[in-house]
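Here the complex is missing a single protein chain, while all its other protein chains stay put.
By letter and in written order, the chains are A, B and C; residue numbering begins at 1 in each of them.
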């Protein structure tokens, strides 16, 4: 007897999708609202590959490390390349594809079937427009769809270092998603096939992956709000501003960074003493231990980060 | 910098789990909060089976029909038995298991690895306590875990026809879930392993299935609320009350039912004319076409169903 | 330093494939030599389906029962229909497909993606040419490839009851295989895509399924021999002749049959006493227990069955 139909057919979802089509400058786009990042990556990748194909990504890519094997669960190999500062370089990709093409054992190997990158990457870095153009030209040359994981997309677009807009990004790939979970929403990832190029029966693939929201309005309401009056980027700008203040705190303390991240994730290198003094007071993660005992750590700001929190951090470090 | 940890470690989830442990009378229970029903079924079943095993269910079971092959996507066969009014009968299950045991080709066949039932079933019917006891005794005899899909659990427990309580149910199976999505929540299914018997590294299996909520508090808040002051059953009672009024309307109109459902789903048999007059005015689904042109239809009430809606239905039918 | 290249590129395989193209009247056919039946079914089906699709078969089909879940291991559901004497009826298939098309929940269900039949069936029965034409016309109408499991193909074609030739069969489906393992060879199944319609990179799918013979000449030599001077059908005729003598023995003893099989598999219904007297002396299997204590049993003849063996059987029964 529910008056609001389920499974994404509700009016909030319809409104959210219309606004996303407008914001991306893609009136023909197919838009689907899923719940979380891992599920979105697994569903999109599985829908776009044939059984004998794998997805090319950098070794530090989220799908290659932190998704508990969700891509392999779906039957596909992640073909992992060396990256630079978390990014895939066109030259590395081209060398890999050329080597594959001339490999005499090629038919005994997983075929590269698509390319996956993150924007921003797992190290907070972002691709320049020129880099995206280079990667996408290469992908088209080799007949491989390009998929951009935008779980943190807002933070990338809102970074002062960014020279690419949402509209431009949409033209430089075959599918991407606009992360809600990491950017202000309780949950939700908006998958965009910019040119109406969703794989056939993608809805059913979403269902099969357990990624279909029965009450689609849950994601619909959130994306409808995020894409009203530019809230999505406004929220992202706050997080970026806070990240820069955070960066300044570490810099003032003489603490070095593993990488110069222009987005909301920062990777200061801390000593065991510094980590001990922060434990229980500030949320951070150890990203990687260094041979000298120090650790690359990860701090992430968001729209909800306050100056008081930053002051508290500065007080204890 | 988030002060509320993610992935289900937040205080709302902790509170919800504590209340669920209390409500089920299972202080040792492992409780996990997932998002939706198909994903929960696929994750639990995949976690409990070995590769050579399948899950036994009735042919009308949700996993056998309406989950787009999510169980098979995980590599497992649904071993489908004939049911009665949507329910699995102990005698049918026993015959199947005995046949399997003495089958000379048994090692060439999928091994039954667990049993799946729904409470209420996909036809709105519910198991009596005696039926559950019979099934569970049989499962233990044959060494098969029993899994109860409780996507609509509240409507089953709240039915005047029910003679089993939540506490009793928890003792009569090895894992079950308390549906939130269909019973008042925007999303969320609470998986309960009543005796602390969650499969090893279940958290990682949840992650691999794309079923892990980054912001676990989304489900935590909802279950914390639903299990405060008995709201979960109160909501369910409203839906059941409305279902009985709905039933009365069809009965007054002389419309027969496909099945005598004691819960919130009702299955009147409508003529094409009756369906045409309801289309666009009331939400219902065609469940099955009959040879005579009529159709078994499904109407579902919820806590949000109002007397006005019922009046409107009565006016047009 | 091997002079005979591997993986099916050897001259024996090339010769075998050429002879198969000639025998099937399909000069454009793609032919692949695999090892065994289950592996062939799993590989062909997986190669032809998309993730959201399943394969339609009768409930007694080999893939539905006796392949240990190999199809589900590959992620696909077997959509099982009721059959008649082991055969799929066009009317049943049509009803299933029509029901699926008008099902309102269709997008939540596995899509039928291909049709699988066995020739002969698991009950020894065979399709008439008219039946095959009916099924294939239906498949084309609904856009579904038809796959014929020919693990015992020779016995079907050699049966006096058959009114279809190898050439005709090749025109009435999209892919089939010519069983070697069950028909005279030590191993080997020749998959034929009659109109050069093998799925892209099928070789790699074969490899991925572990179905690629490093020393392809093993299968090549055997099929080259089987398709020289009509040996394949000659061998099959011997088995059929022996099956008819076997049938006569049971008939003389007044033993009824479960089904009137015109091929090399016979299904006499035996009492426990009769089974006991045969145990250890004659190879047979219990196919199905009947409520009255008797059992449907299966006896299979082959080219190697001798009159002495039949005499021995007659002596003990």
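The rule we apply is simple: a residue touches a chain if its C-beta (ideal position, glycine included) is under 8 Å from a C-beta of that chain, and two chains touch if they have at least 3 such contacts.
None of the values given here were measured: they were computed from a predicted structure.
Across C:55, C:190 or C:213, the single residue that touches the chain missing here is C:213. Across C:33, C:55, C:68 or C:226, the residue that sits in touch with the chain not pictured is C:68.
Checked against the full complex, the candidates B:52, B:96 or B:257 give a single residue touching the omitted chain, namely B:52.
Mapped onto chain B, contacts with the missing chain fall at residues 46-47, 50-52, 74-75, 107-109, 111, 200-201, 203-205, 207-208. On the side of chain C, touch with the chain left out of the figure occurs at residues 1-3, 5, 35-40, 42-43, 67-70, 73-74, 181-182, 186-187, 204-205, 207-215, 217-218, 242, 246, 282-283, 299-302, 304-305, 309-310, 313.
Residues touching the missing chain, restricted to chain A, are 51-52, 54, 65-69, 72-73, 75-78, 80, 99, 102-105, 107-110, 285-286, 289 (touch as defined at the top).
Quick note on the criterion: only the chains that are shown with their structure count from here on.
For the touching copies chain A and chain C, the fraction of interface residue numbers used by both exceeds half; the interface is of the same-residue type.
Relative to chain A, the most remote chain by averaged C-alpha coordinates is C. In chain A, the residues touching two or more other chains are 74, 204-205, 207-208.
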